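The complex appears here minus one protein chain, its other protein chains still in place.
Then we have subunit A:
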Amino acid sequence: MSTSSPTLQKAALEFKSTSLTVPVLLLASNDELHIEQQLQEKIAQAPEFFRHSPLLIDLQKLNSQGLDIDLQALVKRVRDLAFMPIGIRGGNEKQNHAALEMNLPVHSMHGSNTPMTNKPAAKTLAVPEAEATKQPEQTLENKLITQPVRSGQRVYAKGDLIVTATVSAGAEIMAEGNIHVYGSLRGRALAGVLGDINSRIFCSDLQAELISIAGIYQLSDDLSPETAHKPVQISLDNQTLIIKDI
C-alpha cells in the first residue's frame, strides 16, 4: 500500500511564492505591423537576450486610449519572434477572456485582483503609485494647528505636530514625530509615541504638565524652575530627557 511507502511520508511538494523580474511589453499602438517591426528592431540589438524570454503583455495604456487589439494575433506574432508570453495585464473583459482561452494567465495591475475597468482613472493611478507612496506620506501626515488646543482636547499627528497657539492645561498633544508649540505649552506633550527616540519637543514657553519622548516622561513637578517659562527644546539621551534653552 502506498500509505506505508517512505516516499509519501515526506511532503512531495510545497507551494512558495516568489517574485521575479519579467520584461513587460507596454503597448501604445494597436498597429500590429508597426509593433512587429519595432520588436524586430529591439531584438536585433540583443538577439540572445530576447530569445525565449518570458514576456508579460500590458494592455492598459492601449485600453486607456480606447484602442482595441486582436490578442490572439498579437500572441502569435510575439511567439513567432521567439518570445514566450506568460500572461497579460490591464486588459478589458474581452481581452482577459481571450487570454484565458489561450491558457495565458491574467495578471492584476497592482496586486489587487480586480481588473481595471475604469481606464482613464487607471492610467493616472498606475504610474505614479509606486514612487508616489513614500513621499506624500511623510509630508501629508504632519499636522498644523492654529487654534488654541483647549483643556480636554486631544490632538494626534502621525508625523510632526506644529501648534502655533497655546496648549492649555488639561489638553494632550501627541505625535509620532516631533512636536513644536509656538505658544505656551501648559498641557501634556508626547512626542515619538511609537517609540522614535530621535523625536524632540520644541516650545516657546514651557509650562507643561507632562512631557514625554518615546515613552520616557517627566512631570511638571520634576521640571527644574530654570527651564520653566522659557523657550526650550527637549530631546532624549540615553533614557533621560534633556531640556535645553534655545
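By our rule, a contact is a pair of C-beta atoms (placed from the backbone, for glycine too) under 8 Å apart; a residue touches a chain by one contact, two chains touch by 3 or more; residues count from 1.
Note that contacts and distances are computed from a predicted model.
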{"item": "Protein that the absent chain corresponds to, by UniProt name, given \"Septum site-determining protein MinD\", \"Dihydroorotate dehydrogenase electron transfer subunit\", \"Transcriptional regulatory protein WalR\" or \"Carbohydrate ABC transporter ATP-binding protein (CUT1 family)\"", "value": "\"Septum site-determining protein MinD\""}
{"item": "Absent-chain contact - pick from A:35, A:171, A:190 or A:213", "value": "A:171"}
{"item": "Contact partner of the left-out chain, one of A:53, A:92 or A:153", "value": "A:153"}
{"item": "Contact set of subunit A toward the excluded chain (per top definition)", "value": "147-153, 165-166, 168-171, 184, 186"}
